[in-house]
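Omission of a single protein chain aside, the complex is shown with its protein chains in their original locations.
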Amino acid sequence: MSNQTHRAAQGGIVDRSRTIGFTFDGKRYEGHAGDTLASALLANGVHLVGRSFKYHRPRGILTAGSEEPNALIQLGDGPKTEPNLRATQIELFDGLVASSQNRWPSLNFDIGSINNLLSRYFPAGFYYKTFMWPPSFWMKYEYFTRRAAGLGKAPEAPDPDRYSKTFAHCDVLVVGAGPAGLAAALAAGRAGARVILADEQPQLGGSLLASTDQIEGKSADEWVVDALAELGRMADVRLLPRTNAFGYYDHNYLTLMERVTSHLASPASHLPRQRLWRVRAKQVVLATGAIERPLVFADNDRPGIMLANAVSTYVRRYGVLPGRRAVLLTNNDGAYRAALDLAEAGGTVAAIVDLRPEVSGPMVDAVRAKGIEVLANHAITGTSGKLRVDGVTVMQLARGGVFGEPRSLSCDLVLHSGGWTPSVHLFSQSRGKLKWDDALSAFVPGVAAQVQRSAGGCCGNLSLGDCLDDGHSAGAEAARDAGVSGDAGRAASALGGDFIPAPPVWIVPSDKPVGHNGKHFVDFQNDVTAADVLLANREGYRSVEHLKRYTTMGMGTDQGKTSNINALGILAEAQSRPVPEVGHTTFRPPYTPVTIGTFSGDDHGDLLEPVRRTAIHHWHEGANAPFENVGQWHRAWYYPKAGEDMHAAVNREARAMRTSVGIVDASTLGKIDIQGPDAAKLLNFVYTNAWSKLDIGRSRYGLMCGEDGMVFDDGVTTRLGEHHYLMTTTTGNAARVLGWLENWLQCEYPDWKVYCTSVTEQWATVAINGPMARRLLGELTSDIPLDNESFPFMSMREGSVAGIPARVFRISFTGDLSFEVNVPSSYGHALWTALMAAGEKYQITPYGTETMHVLRAEKGFIIVGQETDGSTTPQDLGMNWIVSKQKGDFIGKRSYARPDTARGDRKHLVGLLTENASEVLPEGGQIVAELKDKPPMVMLGHVTSSYFSPNVGRSIAMAVIKNGRNRMGDTIFVPLADRTIRAKVVEPKFFDLEGTRIDG
Amino acid sequence: MLLIDCPYCGPRAELEFSCGGEAHIARPLNTEAISDAEWADYLFMRKNPKGTQYERWNHARGCRRWFNVARDTVTHKIYKVYKMGEPKP
Partner (left out) sequence: MKARYSIFSLARNARNYHENWTEAWRSPQPKAEYDVVIVGGGGHGLATAYYLAKEHGITNVAVIEKGWLGGGNTGRNTTVVRSNYLWDESAHLYEHSMKLWEGLSQDLNFNVMFSQRGLLSLGHNQHEMREIHRRVNSNRLNGIDSEILGAEQVKEFCPILDTRPNARHPVLGASLQRRGGVARHDAVAWGYARAADDRGIDIIQNCEVTGVRIEQGRVLGVETTKGFIGAKKVGCVAAGHSSVLATMAGLRFPIESHPLQALVSEPIKPVLHTVIMSSAVHVYVSQSDKGELVMGAGIDSYNSYAQTGSPPVVENLLNALVELFPIFSRLRVLRTWGGIVDVCPDASPIVSKTPIQGLYFNCGWGTGGFKATPGSGWVFAYTLAQDRPHKLNESFALDRFINGYLIDEHGAAGVAH
C-alpha cells in the first residue's frame, strides 16, 4: 500500500494487485486497474483538478460519472491529445498523461482568477452591455475575450488514429446497464429477442457496482456478475460497454459511440479508436437512470465539495476515501447512505445538515447509531478554504431564511444531495413529451412518440425493487412486441431501501441575500449563479430559453446535466409559477460529447467521395498528365513535355490537332442507352428540338432544359435502331439526366414504353480529331468505310477498330474532322495505345481537357455550366434554331413565353476580342459599357470562357452580356483589381468561320 | 433517419432514397392556353403543409423506382407508402 494516501484499506472492485502509474500536471501518481482518473486522483488526495470557465475559480471533482461539470482534463499530448475529457470517465492506464485546463501559469496559481475578484462587474450577460466604445473596437476586445474563453486545446497535428462506423439492427435495444437495463436485457434475451445492451461505463452494472443492496439473496455486484454471464451465453445478445447511446432519431434509429481502444495504453493497431454504431431497433428500452441533484448553497463550488452519491461510489466501487472529515448537506434520506459508507470506510462525518424541518426513520437511526450528529432544519450558509474546502458555516433555518448563531465546522469534504433528476434526455430526443412529477420535483417521461419504453430511474422509480420489476416488464413487453414469443422468466427480487422523495430546496438560504456575499453556483462549468438566474429574470429574460442563452446556463460541455433543473426551479420560484409552466429547454443530441472522428469514421481522405477513373487513366498518368476534377471524375488536363508549362503544352496540343491529328479521352461523357417504342417521344419531350425524323445510324445534338426553360444539359443522341437510341450527356450531369428521364417516365408518363440504362462505365471513348484523323483511323479499320459519302458527319457506324468491336461516331467538338471511337471499357487502353502507335507517323498528339476547351471555344461551342449558369435559355445562347416551333409541347417551352424570359435584351452569348491580341481576359471578369473611376459600376455580364488560341493567333473569349447581340462591334471594358482590359464584342466564333474543316 | 418501406424492396433507411417533393402535381396538358400565373402555380407554388404531406420518393440507391409517401411533416410519421398512379389515400 503506497503513496495513495486516500485509498481505503479494503473494499471496492478495483484490482489492487495491479498498480498503474500516471501523471497529472507533470506530477507522478499511482492508482489501480479499474480506477478512473478521478478516483485515482482522489486516492492520492487530489481534489483541485481545474479552473472554472469564467471566474477561474478552483474546482474539484463533483460527481463520479458522465454528468461531471468540473473535472475537465486535457489528456495526452502531441497529435493524440484530447481536450475537455471528464476525469470521472477516463479509465486509468499505464503511462497516462493528464493536465488541467484553462489556467496560467499553473493550476494552483492562476492569473485568470483575477476575474473572480472582479466578478461583481461580470454578471450574466455583462458583455452585451459594454465593449461598444469606441465603435470599431469590438474586434480588439474580442481578441482578449476569446483568449480568456475556451477550455482545453486542440491538437496541432492531424489525428493519427482510425475510426469506424457500422450499422446494426436488433429486436430490442436497451440503453443503460444498471438494474433496470440488466433486467430488461435478461427478460428480452430469455424470450429469444436479438438484444443490444449498451452502457457508457466500462463495467456494466451501473449503480449496482456501488450498492449495499441484495438481489436474489446475493450482493448486488455478485448478481451483476451472474446476470452478465447469463447474457453472455445468449447468442443473440450483444453487450456494448463503454458505449454512449447519444442520439435518438426518427423511426427508432439510435446512434451510439463505442470507445473501442481509446482507454488502452497500447491498443492493437487493427482496431479503431472509437466506433459509431447506427442502430435501427424494433423496440427500445431506455434505462438511463437518474442523476443526483446538487444543492445550490453559498460557495458550493470549492474542491472537496461533492455529490453524496459520488462519494458512495468512490468509497464502495473504488475503495477511495475522498475525505477524512465530512459534512453532509441534504434534503433527503437517500444521501444518508453516503455518510454511512464514508463512516464505514473509516472516515468521520462531522455532521449531517438536513434542510428538512424534521427527520426520522431508519436511515436517521442508522447514522445516529454511528454517532453522527444530525442537524435538522439547518443549512450550510457558507464554506471556506482556498484550493480545497476546509470548513462550513451552519445556521438554523426559519421562515425561508436562517437565524441564530452561525456554527463553524471544519472538514475536508462536503457531501450534498438535493434529490434525483431522471435522465430523460434520450426520451425527449425521441420527441416524447415530458410530464412533471410533483413528488419527485422532476420531469419524467410522459407520452412516447416512438416505439420505446422507459424503465427504472429514468422514470423516477428510484428504489431497486422497482427498477428490477420495471426493467423486467419493459424487456419482456419489448420482446413480445418485437414478435418474439419465448418465456421472459420472472423479475429478480431485491432487498434494499426505498427512496423517499423530499420537497425541493432550490436555493439554500444564507445569512446574506443571494448575490450579496458568496456565490450560489447553479451551473459550475459556466459559472452561472443563482444571482445570475435572478438577474436574467429581472431583465426580462424569462423564458427558459432566454435564461439559458443570456446566462449560458446549461450550455457547457455537460449540457447542464446537474444544473438545468435547479435553474428551472429558481426561475419558477422567482416567477411564482410551477416549474412545468416555466417549461424546460430542449434536449439535443449528443447525450455526452462525441468525437468528430467517430462521426467521420473512414469517410474522409480518399474515401470522402469515390474517384472515377477512365480505362485509359494509367496511360495518362504515365504521360505525366495532371488531372482535373470534373464531377467525381479525374480527367487528364494536359500532357506537358519536358520543360513545358501548361500554357506551352496547351498551345502545342491545340496546334497539333488542327494541323495533323490529336486524340482525347472522352470516356467520361455520360451515356444512356434508351430503348422502347416510345423512345422518340421521350426525346421530343426532353430536348428542345425535333427527333421524330432522325434516321437509324444518324446523330443529333440536343439541348435539355428544365421546366423553367433554362438549359441544364446538352449532348449528342444517336439512333442505333428502330426503337433504340444512345444519349450522351455532359460529364458532370450524367446521373442527374438519367434521374430526370426516369422521373418523367415513372411519374408523369408511366404508359410510355421506354427503358433507360446508364452505360457510361461500359464504354471507353477516344475522339480522333484533325485533318489526319481519317487516314489514321483508316489504318486501323477495314470494315468501316470512312469517306464522307459512306460515313457522313453526324452519323454512326459499327465495325472493328484495331481489332476491337467498336461504335464509331462522326461527331465533333472541335469543328475539325472527327471520329469518336467507342469500345467496351476493357479495351479502352488497347485502343488508345493502338492509336498512339499507328499515329506516330502523323505526330499524333494526345490532348487534355484544357486543349479540348480551347478548341471548342475557337468554334464557339458552349459548355453547359460555363457559358450557362441555370439562368440561361437556348435563345440567350443564340441557339434559337434548336428550339422547335413545329413539334408539340416539350419541357421548357411554356416558360419561354413568360415576360422576362421572352425579353429581347436578356444576356446573350457573344464573343470578345481584346484590343491587345496577346492579352487573355480572365474568366469571370465582369463587363461594363461605361468605365468609371471607381465602383460601383453597372455590369453587363461576364467573361465565361477565355483562352489564348494558337490557331487563331490571338486571345479569344466568350461572354454573356445584356443585349449582346445588339452590341456587335461595341467596345466594352473589363475592370479588374489591378487593370482594365478593353475588348470588342464579336460573334462567338473565331476559327474556320465557314465550317469547311468538318469533312477533312 | 426515416425508415421507408419501398413498395418494391421493403423497408430501407432514408439514406437509400431521395425525396422528390410534393406529389400529385399533374403537368398541365394545355400549356399553350394557360396563363403565366397558372404556369407559375404548376412550376413553383407548393402546399408545404404543416401536417400530412403527400410526396414523391425515389429509391435512388436501390431499385430506382419512384413512389408516393404520405408523411407527417411535424412528427415524420409515415402513414402510407403507395405506388405511382395509385390514388391518394
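Chains here go by letter, A and B, matching the order in which they are written, and residues are numbered from 1 within each.
Convention: a contact is a pair of C-beta atoms (placed from the backbone, for glycine too) under 8 Å apart; a residue touches a chain by one contact, two chains touch by 3 or more.
Quick caveat, the model's predicted, so the values are computed rather than measured.
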Per the touch definition above, residue among A:271, A:976 or A:993 touching the missing chain: A:976
Omitted-chain contact residue, chosen from A:628, A:644, A:919 or A:970: A:628
Of A:169, A:538 or A:841, the one touching the omitted chain in the full complex: A:538
Given A:358, A:789 or A:900, the one touching the chain that is not displayed: A:900
Selected from A:35, A:68 or A:82 as touching the chain missing from the view: A:82
Hidden partner interface residues of subunit A, rising order: 53, 79-84, 120-121, 123, 126-133, 135, 138-139, 142, 145-147, 149-159, 161, 163, 165, 247, 249-250, 253, 255, 278, 431, 513, 515-516, 531, 535, 538-543, 545-546, 549-550, 552, 555, 557, 559, 586, 588-590, 593-597, 599-600, 603-606, 608-609, 611, 628-630, 708-709, 865-866, 869-871, 895, 898-901, 922-926, 928, 935-937, 939, 942, 975-977
In subunit B, positions touching the absent partner: 1-2, 14-15, 18-19, 21-22, 36-37, 39-41, 43-50, 53, 55, 71, 73-76
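To be clear about the criterion, only the chains that are shown with their structure count from here on.
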Subunit A and subunit B, separation of their C-alpha mean positions in angstrom: 27
Complex contact set, residues of subunit A against subunit B: 167, 249-253, 278, 280, 431, 449, 707-708, 739, 742-743, 746-748, 750, 889, 893-895, 897-899
In the complex, subunit B residues that touch subunit A: 1-3, 13, 20, 26-28, 31-32, 34, 36, 39, 43, 56, 58, 60, 64-66, 75-76, 78, 84-85
